[in-house]
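Notes follow once the structure below has been shown.
Excluded from the complex is one protein chain; the other protein chains are retained at their positions.
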Amino acid sequence: MSILINKDTRLIVQGITGREGIFHTSRMMEYGTQVVAGVTPGKGGEWVLEGKVPVFDTVHHAIEITGANTSVIFVPARFAHDAVLEAVDAGLTLIVCITEGIPIRDMMKVRQYLNQQGSRLIGPNSPGMLSPGECKVGIIPGHITQPGNIGVVSRSGTLTYEVLYALKLQAIGVSTCVGIGGDPIYGTSFIDVLGMFEVDAHTDKIVLIGEIGGTEEEQAAEYISDHITKPVIAFIAGRTAPPGKRMGHAGAIVEGGAGLASDKIAALESAGVSVVEYPENIADFLK
Amino acid sequence: MSILINKDTRLIVQGITGREGIFHTSRMMEYGTQVVAGVTPGKGGEWVLEGKVPVFDTVHHAIEITGANTSVIFVPARFAHDAVLEAVDAGLTLIVCITEGIPIRDMMKVRQYLNQQGSRLIGPNSPGMLSPGECKVGIIPGHITQPGNIGVVSRSGTLTYEVLYALKLQAIGVSTCVGIGGDPIYGTSFIDVLGMFEVDAHTDKIVLIGEIGGTEEEQAAEYISDHITKPVIAFIAGRTAPPGKRMGHAGAIVEGGAGLASDKIAALESAGVSVVEYPENIADFLK
Amino acid sequence: MKLHEYRSKLLFSKCGVPIPRGRVALTAHEAKTIARELGGPVVIKAQVLVGGRGKAGGIRLVHTPEEAEEAARQILGMQIKGLPVRKVLVDEVAEIRSEIYLGVTNDRAARCPVMIASAEGGIDIEEVARTHPEKIVRIHIDPLLGLREYQARHLAVSIELPRVHWRNFIDIACGLYKAFTVSDATLAEINPLVITGDNRLLALDGKMVLDDNALFRQPDLAEMRDLDEETPTEREARRYGLSYVKLDGTIGCMVNGAGLAMASMDVINSFGAQPANFLDIGGGAGAEKVAAALHLILKDANVQAVMINIFGGITRCDEVARGILATLDEFKSDIPMVARLVGTNEEEGNKLLAEANVITATSLTDAAEKVVALAVESQLQ
Partner (left out) sequence: MKLHEYRSKLLFSKCGVPIPRGRVALTAHEAKTIARELGGPVVIKAQVLVGGRGKAGGIRLVHTPEEAEEAARQILGMQIKGLPVRKVLVDEVAEIRSEIYLGVTNDRAARCPVMIASAEGGIDIEEVARTHPEKIVRIHIDPLLGLREYQARHLAVSIELPRVHWRNFIDIACGLYKAFTVSDATLAEINPLVITGDNRLLALDGKMVLDDNALFRQPDLAEMRDLDEETPTEREARRYGLSYVKLDGTIGCMVNGAGLAMASMDVINSFGAQPANFLDIGGGAGAEKVAAALHLILKDANVQAVMINIFGGITRCDEVARGILATLDEFKSDIPMVARLVGTNEEEGNKLLAEANVITATSLTDAAEKVVALAVESQLQ
């Protein structure tokens, strides 16, 4: 029914005692996610959320005691890259980083280190992932989507919610929604997720939500053309964004003539992808 | 007839215009090695050895023009790690570093970088390699050995010559002799070379020459026990070396109770290896 | 955040890159004093954070302290591309034999820094990249290993730098990369790096852009922010933690989330109008932040109508509605507004807005259609 996360996901929350950490942990648990532990250095031994979740000082210790296999990171930007490295070194194979605003130099080092290890990082600056009816890791609202056969992959947050909601209004459900994040340096690309959807028996069609900046969508188009047999529908945000200006996301910027929405749309269309003009149109193409 | 190097080896010499570089290049060419280029920054465009070998400023350029596939490094210790990285980045798959005295911190970085790349480094502080009758890369005297079916792998220089010579006096020949070097941090281990000899159709028996320091021989013993079917004969130097003193090689030191010759000999013997008391005895075990 | 030329060059100098003797002056008199100290001809350079200073007359070569004073007076009175010149750099003049470009930035596709060199220095490198791409050499730098000597040497060889300058060039490249990393820069460039008449290498002009996300660990550099770099509106937006970009259209936009904000702009455009701004209020904004955001939009004289698009998650729609109402109370604006609120507490939010006669919409396209119609209508009035 899903990729990456499911009913067997045993999650730890790094930065669980922060305002965001505790709020979203509570939401994830309500959704049915198995949150087995939290990590906040200096607060090991405490319990949060009415004594339901133990807090540890280190990821290593949290895994040792709870057998966690996935981590979601809510720690502040200045500590976030250390948190990712800690999760990698502790042997977690899936790490989801929600934190926005991590210095690019830190992320380049993390990415270089990740290349040598066996861990997968989603994000940073990601809303996380949702496998409807199974598991929610991150901050995507649970009630705006339902189980189904559409795989969604996106660089954005609320724009993704908009799409999920539009699908739900038409009774279209989702296998897994993956937010790969809006930063220029990230752990997991469109291509990685497209490849997973392609082999997932429960995903029949794929929605790709891109935006200006970088060449991720162009690379995805090439990959789709060569490797993806399932139908792909896309929306690209930022057709009206001016060059040289960062549009909210650290990665959403047209620089040196690269990263234009028009180039991305053209690339995707020539790869056989249906690119819609309004995000709400996506549902029409999925019926 | 050989592992790693053979008649098809197309060699560049980094540091060719230095005293050692030019001397040994001349010897390698006399032996029949195809030395296709030298590299010395600032001397690109010159020709050395009576106009036989062109010199380039960068490894990149040397490969581009000559199609080299292997490099041997004679540059001074302070520049050697940069030279290795340059060779790796230029895409060479086999790099032999003769240089001794590279700071350990530099080599740790190089080694970490190598782990991510596809290149094999032999050494540093290695006498190089010799496939008798085919190719010589490094400084092992060519006339002290002859073609044959014995694979030799060693941490040492002149001690290896002693063994090769003793074999030759008994008319025993060698497939390839590999000097893995006497430094504590190195590119290629006993285990790597043992594995290559095991699958080499022209190697029937293996000679391993170890010494005090580290646990390379113990690891080799375990590997031999599990993976090597060919007979292995070993000599371990340093039975009389006192603990805490560095015996010439940067890696030859008994520290914190580890690295003793007696432990290595015991490990090898229990892996079924014949360990000889005098290096000259090796020949007796090979007949 | 951008650094001025003189700040950039001082940073380069600290990292071992040779720069001309010189100092910055706030007044014409100071410029004269510096020119006298330096002796000989000097160059007076406007310190503003835009390109094209030379063409605008912001760079002048003079021969005496008196001329320096006069030139500085003129330049300090200028505006270049709308920015007032508040400082001039007074540098000794170097005899230029040739001009090189050397810069380092982040290559996002390669996920690492890239160093770029060209024998065609002194002009805009993007121009060179367009017209003579073969004259540009790039090397990628492993972020963990850093710039290696052989890489810098490769650049020197590739731009056909005379051999006598290699050693200095390598040191300068390493110094520039150091300046780039220790400052958490996203761009550090020397343009031109010149070979002087007496065969030295000298960084004649310098430019640095810093990673705003890393300023928390660069307190000294953060203090150097030139307030002129941003418009007053952008500055105010930053103060409230809002992500705001001024655009040329007439439809003000307030959205939560960057992607949704861009999509909203695009949909407005599809309906035949142009957005007046990009504005992301972020996640979980309260009434106060919403009010500040709306404030910014309404201050823009071009705005003829406002579209609010909120997909409530952490952001609560009732809070957004309260922020809107507070602004309306204060501003008494007659600019028409269309709000589309969906998600957390949407009913309460929409009820509050309806009571205040704000037009509501049910979807993004519905909202866009309505707001564009209102703008057309308001223009006709």
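Side notes on the structure shown:
Going by the order they are written in, the chains are A, B and C; count residues from 1 in each one.
In the analysis below, a residue touches a chain if its C-beta (ideal position, glycine included) is under 8 Å from a C-beta of that chain, and two chains touch if they have at least 3 such contacts.
Please read these numbers as outputs of a predicted model, since none were measured by experiment.
Among B:T58, B:S71, B:T145 or B:T160, the one in contact with the hidden chain is B:T160.
Residue in contact with the omitted chain (choice from A:G42, A:G118 or A:G244): A:G42. Considering the whole complex, the residue from B:I206, B:A241 or B:L286 that touches the absent chain is B:A241. Remark: the residues of chain B touching the chain excluded from display are 23, 77-78, 101-106, 108-109, 111-113, 139-141, 144, 154-162, 165-166, 182, 184-185, 209, 211-212, 214-215, 235, 237-242, 245-252, 256-257, 261, 277-280. Counting the whole complex, the residues of chain A in touch with the unshown chain are 41-42, 44, 57-61, 79, 82-83, 85-86, 89, 109, 113. Annotation for chain C: contacts to the undisplayed chain at residues 144-145.
In the analysis below, only the chains that are shown with their structure count from here on.
When the partners of chain A are compared with those of chain C, the chains appearing in both lists are B. Ranking all chains by how far their C-alpha centres lie from the centre of chain A, first place goes to B. Our note on geometry: chain A versus chain B, Cα centroid distance of 48 Å, whole angstroms. As a whole-number value, the distance joining the C-alpha centres of chain B and chain C reads 54 Å. Across the assembly, chain B contributes no residue that touches 2 or more other chains. Touching of two or more other chains is recorded for residues 142 of chain C.
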